[in-house]
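Yeah, one chain of the complex is gone here, protein chain that is, but the others are all in their spots.
As written, the chain order gives the labels A and B, with residue 1 at the start of each chain.
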Amino acid sequence: MLHRRRGTAAVALAVAAALSLAACGGSNDSADKKPAAGAGDKKAVAQGGDEFADAAKKTAEMGTDAKPGEWPRTVEHAMGETVIESQPKRVVVLDVGELDNVVSLGIKPVGLAPTEGSPELPSYLKKDAGTPANVGTINNLNLEAIAGLKPDLILGSQLRAADKYDELSKIAPTVFSLRPGFTWKENYLLNAAALDKTAAAKAQLAAYDKKVEELDAKLGADKPTVSMVRYLPDGVIRLYANASFIGTILKDAGIPRPKNQDIEDLAAEVSAENIDQADGDYIFTGVYGDAKATDKSRAQSNPLWKNLKAVKEGHAYDVPDETWYLGLGVTAANEVLADLEKYLTK
Amino acid sequence: MTQPLERTAPTPAPRRLRPSGYTVARAGDVSFLLHRRACAVAVLLAVVLAVTVVASLCVGESYVSPTEVVRVLLGQPSPDELVVGTLRLPRLVTGLLVGAAFGVSGALIQTVARNSLASPDVIGVTHGAGAATVTAMTFGITSYSVLPYVSVAGGLSAAVFVYVFAWRGGLHATRFVLVGIGVSIALGSLTRLFLTKGDYLVAQQAKVWLTGSLNGRGYDQAAPLALVVAVLVPALLWAAHAQRMVCLDDSTATALGVRLGPVRLGLTGLGVVLASVATGAAGPVDFVALLAPQIAHRLTRTAQIPLLSSALTGASIVLVADLLARRLFSPVELPVGVLTAAVGAPYLMWLIARNRRRR
């Protein structure tokens, strides 16, 4: 009997060991996937494999075949197809990106799910957004509150709210992009397709492109490299890379990035000891949330910070986090362009 | 064996065969000893649960009258079909099953540990499930059809881990609990590590999950849970029977030829599976597994912790907590786990403080 018990214990131990080994194996993978700052060629994937790289292409393929003014229309999107009967008038947006999208198309949404960090409207959208009701927070949607608003269109993204799509689509026609962030232009056109505002959205994007070209021309052929540094709570310092909202804007303008940020990922992480890896001709820093909590002042009192080339030359600027790093739409992008022009042509 | 036999004489012959407070129920050739008070309590708890269910369906961002709720439940056309049938009912069903599973799980584990303080929250099951789920989420597995299995695997392996390391020529409840607490702390740290290292968007979602939430949980989450509970019904009937043996002390059991080891292992395994599956469906809703069996036990005053009443109590607790979580800071919802912990943790302290009867 004793032997048998030992046997059971041994088997259980082996299982536990195997599981923990498997877990360790997994964590090692992640360590490899995490882009080391400087290991610029590593193609890192934050979400679900190749989907990350393909997200923009896939989102661009979504939308509708309906002609302008044609209702009902069928919109193909990340979760399938949705039929919208008539011009939506009561729109609920589930993220800042969708908010920017509809507001820039002249629509005042009836409901908004703000981020956990800031329950108020982003200041750059405040004057045109009207007074949308709060429907919970981005990660904790209040479905009943959404239903109570009697919307006729819900806009969101798969990454944020895939698990609530079934319920949402029963409340109102729901159109989801794949993810917020670097796919912002494609998301914009998708949302516009659902609202029959494709022409307006294209005009907005054309205006953006024109501004980009102007900036491009103004900066000339010999553009400075731009480094994007963001301070997050817990002493985490992120260098934002190509697969981010700000990354796409810099790329559009043909502004070169330091090698360690010229990677197909959202961001690379560095510690205070390696802050010299954040160097570039220009540095633009943002702070997530409260500056006191995120340790920015201490990181910038870091002696290495003062030794950075950009800092020595006075080319390090603090920029608004809500447009540069939290921004996810064309209005924010235009603000960023204006800031870029201001600082880079000073 | 521990039941004191009827002392008052003279008594009618049939009554001498059964302990006081029991009624014999017969169905054909089979007869059961039914504890009268326990039955009454079960009925009472069922009524309380029914009231809670109706309240959960009526109250929300908009009030729906009970008659309208009944119309929806009966499948008649109603303007409130969307709110009641689509939004509230699936959430309610999930909460009901989660609460019942946690209640039974706690009852089983407390029985085996012979300690009212043991519960799946304490012995690492929920933290194991939490760590596994957050790990999976940070590696890009965000599908709610896969995550429940991940958390079940995590809960089970944490339990096996605790069991193995608490084993030392026998399973001692105290050692089990202490190892469980240690492993819980370690897994909690690991979870935080993955939260900070993972994608920021995913980390935010994982945080909501980690506090235990019924928001957006529906039949997708309820289905695997319902399936597991259905499959386990025969096992639970066995458990109700086996519970009595476990209440015997070791020497009595040996004298009766009952091998307690496998029985204890079976009951613990059952409890761990239930807690893991429930955690997979709604996240770690803390302390329900601790509270429910205790309340039920105090009400029935039986020798064993009553399984059915624990399930009913667990379901009621989760539903009431979820109702409050939805309404307190409307339109922002609290995760239901915040409320159960806010009530459950002080209750655990109170239990520890007045833990006089046992040991």
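One rule holds for everything that comes next: contacts are C-beta pairs under 8 Å (C-beta built on N, C-alpha and C of every residue); 3 or more make two chains touch, one makes a residue touch a chain.
Operating definition for what follows: contacts and distances are computed from a predicted model.
Engineer: Can you work out the missing subunit's protein name as recorded in UniProt? Choose among "Two component transcriptional regulator, LuxR family", "Tryptophan synthase alpha chain", "NADH-quinone oxidoreductase subunit J" or "Iron ABC transporter permease".
Structural biologist: From the choices "Two component transcriptional regulator, LuxR family", "Tryptophan synthase alpha chain", "NADH-quinone oxidoreductase subunit J" or "Iron ABC transporter permease", the unshown chain carries the UniProt name "Iron ABC transporter permease".
Engineer: From the list A:Glu76, A:Asp128, A:Asp216 or A:Glu269, pick the residue that touches the absent chain.
Structural biologist: Touches the omitted chain: A:Glu269.
Engineer: Using the touch definition up top, pick the residue from A:Glu76, A:Glu116 or A:Asp262 that touches the left-out chain.
Structural biologist: A:Glu116
Engineer: Looking beyond the chains shown, say which of B:Val41, B:Leu190, B:Ile295 or B:Leu319 touches the absent one.
Structural biologist: In the complete complex, the chain left out is touched by residue B:Leu190.
Engineer: Based on the whole complex, identify which of B:Cys39, B:Ile181, B:Ala223 or B:Leu236 touches the chain you can't see.
Structural biologist: Hidden-chain contact among the options goes to B:Ile181.
Engineer: Would you write out the residues of chain B that touch the absent chain, in ascending order?
Structural biologist: Listed in rising order, the touching residues are 117, 121-122, 165-166, 168, 170, 172, 174-175, 177-179, 181-186, 188-190, 192-193, 196-197, 211, 286-287, 329, 332, 334-335, 337-339, 341-342, 344-346, 348-350, 352-356, 359.
Engineer: Which parts of chain A are in contact with the chain that was left out?
Structural biologist: Residue positions of chain A that touch the missing chain: 31, 34, 36-37, 116-119, 233-236, 269-274, 276-277, 288-290, 292-295, 298-299, 301-304, 307.
Assume only the chains that are shown with their structure count from here on.
Engineer: Which residues of chain B touch chain A in their complex?
Structural biologist: For chain B paired with chain A, touching residues are 60-62, 82-83, 86-88, 90, 135, 138-140, 142-144, 153, 157, 160-161, 163-164, 167, 196-197, 199-202, 204-205, 207-208, 213, 215-216, 218, 220, 261, 326, 330-333, 335.
Engineer: Can you list the residues on chain A that touch chain B in the complex?
Structural biologist: 5, 9, 12-13, 15-16, 19-20, 23, 26-27, 29-30, 34, 45-49, 116, 133-145, 147-148, 159-160, 162-164, 166-167, 170-171, 180, 232, 234, 236, 266
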